[in-house]
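One structure, as structure tokens, below. Some questions next.
Heads up, one of the protein chains got dropped from this complex, but the rest are sitting where they should.
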Amino acid sequence: MSLHARDKPAIQVIRPIALHTVVIVIGIFILLPILYGVLGGFKNNQQLSTNPIGLPSPWVPSNYTDVLGSGDFWLQVWNSSFIALATAFITVGVSALAAFVFARFAFRGREFLFTVFAAGLMFPFAVAILPLFILLRFFGILNNPLGVILPQAAFGLSLTIIILRQFFRSIPGEIEEAAILDGCTPFGFFWRILLPMAKPALATVSVLAIVGSWNNFFLPLVVFNDPGLWTLPVGVQQFQGQYSTDTAKVLAYVVLAMVPALAFYAVAERQLIGGLTTGSVKG
Amino acid sequence: MTIVLFLLPAIVLFALLVLAPIALATYSSVFKWNGFGLFPTNFIGLDNFTRLLGDEIFLGDLSRGLVLIVFSVLIQLPLALAIALLLNQRMRGRAVYRLIFFMPYVLSEVITAVLFTMILSPERGLANELLGLIGLEELESTFLSEPSTVMYSLFIVMTWKYFGFHMILYLAGRQSIPNELLEAAQIDGATTWKVFRHVTLPLMGPTIRITIFLSVIGTIQLFDMVYVLTGGGPVHASETMGVTMYEFGFKRFQVGYASAISVVMFLLSLVFAIGYQRFVMRRDTEGAITNMRGKR
Partner (left out) sequence: MSFTRRGVVTLAASALLLAGCGSGESEAPAASGSAAAAEEKVTVEWWHIQNIEPMAPVWDAMAKEYMAAHPNVTIKVTPLENEAFKAKMTTVAQSGESPDIYQTWGGGVLQQQADAGIAKDITADIAPWADTITPAAAAAYKLDGKTYGVPYDIGMVGFWYNKALFTKAGITAPPATWTEFIEDVKKLKAAGITPLSLAGKAKWPGHYYWAYLAMRVAGLDALKQAAASKSFENPDFITAGQKLKELSDLKPFQNGFLGANYDTPDGQAATMGNSKAAMELMGQWAPTVQKDTSKDLGEDLGFFPFPMVEGGKGSATDAFGGGGGFAVGADAPPAAVDFLKFILSPENHRKEIGTGAILPVIKGTEDAVSSRTGKMVAETLAQATDFQLYLDQAYPPAVGQQVNDSVAELIAGTKSPEEIVKAITETAQSE
């Protein structure tokens, strides 16, 4: 903080303005398509095709109100949230343990085993899903949230372990030595020191796991027969018929479906900033 | 002992739900199988793989994949890094900006495709209208609907959709650099550029190397976005290995052949991963780690 006091006054005024300008200009490019979608949700299908670029006229709020008023939507929000949070919890918990070992222990075959885990990223999920389905049936978890949560968690391990191992490594060895001198067990070090210090990384991988689960279409489609278990991406097909799609409704639905996922991100984002103070323990 | 205990949950979950299906799918790549019934039938050895070598669409997939990888690493990643550093500056409303910049990543692929086919429509699409409005008519384009322009358009949409992924990794990576280091450099009178070049960039090296790795592997596997946006068309001009694989597995019911494509995708990724770990990530493996076992 004391640094800023020493900056030249002129820069102190110009810098934030320039910064905001740059961010806003890029932000517009990023936000425009989404804004287009939000506005599209206020049109009907006729307007979407005859007036694709103008403002809605008249405004049709019914797409949004219909979605918000439907029990199906809220049920799917609940299903999606439950599955996403459970997936993130299992993925991050299991991966953190493994990444800790990969990052801070030396043992024979470590790099080989790590590569095996990384291999999970390298095989197209669409082909693996055929045999996966048979396994899920064998375990009796078809038509059950676990049938989606466990495979998602398993397939999420690769990415999460890769990222977490990197961050666990960046924590200086001196801290670990000090902890061991204080009588910490490896688990004690992991639980009481490493995890709190790695909050930004944990928040990041949790967000990635949640978003991945949130948008997963294929697995829930295949696993769930009962519409009562459907998640938001599967639920959106209620507006897509065999021959025609109610695009305006779909837009409204998806805009609304994005909100909870963004809320999860906003919560995690606090951890991203919160990590700052603990990150400088080294001092 | 700790090693085994800590790894066990991951190994169990991974072996059962990832490795087993992958092994089964690999097994079916040596069969000429339509996917019906529990187990593959009609063994044909490596015929599926020799057929791949003569499949002009698949060979095209390889070169298109390479183009996308080069674009991603040279354009998408630097952009994501720049935005991450920008959003790491102290400023009002930073959290809101970060939220907005992360939005595309949260939006589902299917809807991204619906939105962009409308925006990039050659007839009265938003993109062309805006270009006309600001006097850049000569940039107006057919975007997704002509073989000559589809790859560029696809890449723009991909960048829009996926830069957020790399951005939050960079944000987290930036967090692990102690601010004291950067402040010290600034006090020493280093310019912003010099601080970036000689302090920030090297310290973010490990994160950057990981994002390159993930970006390359992700591009080799690229499927969803292309499938819903262009379906691989017009006339295969934007087809990727993932799309070809899906076409054969789920549309043509030649599951053996589709599995063979998956195996090739896997092998390509693996060769890259091993080479990359050997020659690039190696420096990350050395140094920084303490060796708990050795210390005892």
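Read from first to last, the chains carry the letters A and B; within each, the first residue is number 1.
In this text, contacts are C-beta pairs under 8 Å (C-beta built on N, C-alpha and C of every residue); 3 or more make two chains touch, one makes a residue touch a chain.
In this text, all values refer to a predicted model and were calculated from it rather than measured experimentally.
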Touching residue (missing chain; options B:L52, B:L68 or B:L144): B:L144
Contact partner of the left-out chain, one of A:L55, A:I134, A:A178 or A:V267: A:I134
Which of B:L52, B:L87, B:I100 or B:M118 contacts the chain that the document leaves out: B:M118
From A:T65, A:T185 or A:N225, residue that would touch the chain that is not displayed: A:N225
Interface residues of subunit A (partner: the chain not displayed): 45-46, 48-50, 52, 78-79, 82, 86, 129-130, 133-134, 137, 139-146, 149-150, 218, 221-222, 225-229, 234, 237-247
Residue ranges of subunit B at the interface with the undisplayed chain: 8, 11-13, 15-16, 34-38, 51, 114, 117-118, 121-125, 142-147, 150, 230-231, 233-235, 247-255
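To be clear about the criterion, only the chains that are shown with their structure count from here on.
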Subunit A and subunit B, separation of their C-alpha mean positions in angstrom: 15
Complex interface listing, subunit A residues touching subunit B: 3, 6, 16, 19-20, 22-23, 26-27, 30-34, 36-37, 40, 48, 52-53, 90, 93-95, 97-98, 100-101, 103-107, 111, 113, 115-124, 126-132, 134-135, 150-151, 153-155, 157-159, 161-163, 166-167, 169-170, 172-173, 176-177, 180, 186-187, 190, 200-201, 203-204, 207-208, 211, 214-215, 217, 233, 236, 247, 250-251, 254, 257-258, 261-262, 265-266, 269-270, 272-273, 275-276, 279-280, 282-283
Touch list for subunit B against partner subunit A, complex: 2-3, 6-7, 9-11, 13-14, 16-22, 24-25, 35, 38, 83, 86-87, 89, 91-92, 95, 97-112, 114-116, 118-119, 121, 124-126, 129, 160, 165, 168-169, 171-172, 175-176, 178-180, 183, 186-187, 206-207, 210, 213-214, 217-218, 220-221, 223, 242, 245-246, 249-250, 255, 258-259, 262, 265-266, 269-270, 273-274, 277, 284-285, 288-295
